[in-house]
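For reference, the structure discussed in these notes is given below.
Heads up, one of the protein chains got dropped from this complex, but the rest are sitting where they should.
Right after this comes chain A.
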Amino acid sequence: MEAPPVTMMPVTGGTINMMEYLLQGSVLDHSLESLIHRLRGLCDNMEPETFVDHEMVFLLKGQQASPFVLRARRSLDRTGAPWHLRYLGQPEMGDKNRHALVRNCVDIATSENLTDFLMEMGFRMDHEFVARGHLFRKGIMKIVVYKVFRILVPGNTENTEALSLSYLVELSVVAPAGQDVVSDDMRNFAEQLKPLVHLEKIDPKRLM
C-alpha cells in the first residue's frame, strides 16, 4: 500500500492530510512511578487519566505483497465512548534532521458495529492487544505510558498476560503536514525525560 509520500502531494481533496509525529521509548516497571511523577510535573495540569483500551488490527489482503492495515480501538473502561478507527501510513523517511517518526494519519470515530462492518468489507483481524496505562497532555503533544497485554483467547479481553516487564512510552503529535517544527518541540520535551526514558524514533521496519 505504498502511496506516494503525502507531504509531496498537492492538497486537492476536502481534508487536510494530518501527519502523526511519533517518538517511542520504554520504561521498566519499577521505574514507572518516577516517570509518572516527572510527567505530572512537566505536563499540563489535569487529573491523571488512566485508560484501558482494546485494539484490533485489521488487514485487507490484496494482490500486492503488503496488505492494507486499519486499526480499530475501543475503550474497555469507559462505557459509551465511541470506537476509534485509524489508518497509519508508512513512515516517511528521507529527512535525517527530522527528529520524530512521521507518518500519514487518518482518524475517525465510529459506532459499535465497526468490526462487523470491516469483516463485511473483507478485512480480517490480524492481531489484537489490550493497552492499559496513563495519558498525559502538553499542549498539542500527547504522552501515553501503557503496558501491552497479549490476549490469550481471541475475543476474550479478561484473559490477558503482559507482553514484557516494561511500559511503552509514546510521545505523539497529530498535526497538518509540513509542520516540522513540531518535531523540535518533541525533541526538547524528550530531553527532559532523560535519563529515565530514552524517547527516539524507532523505525518499525528495522524490527521486522
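As a convention for this text, contacts are C-beta pairs under 8 Å (C-beta built on N, C-alpha and C of every residue); 3 or more make two chains touch, one makes a residue touch a chain; residues count from 1.
FYI, contacts and distances are computed from a predicted model.
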item	value
Chain excluded from display, named as in UniProt, from "Mediator of RNA polymerase II transcription subunit 8", "Histidine-containing phosphotransfer protein", "Transporter" or "Origin recognition complex, subunit 5"	"Mediator of RNA polymerase II transcription subunit 8"
Residues of chain A in contact with the chain not shown	1-3, 13-15, 24-28, 31, 34-35, 57, 59-69, 87, 106, 108, 119-122, 124, 126-129, 148, 150-152, 154, 163-166, 168, 195-198, 202, 204, 207-208
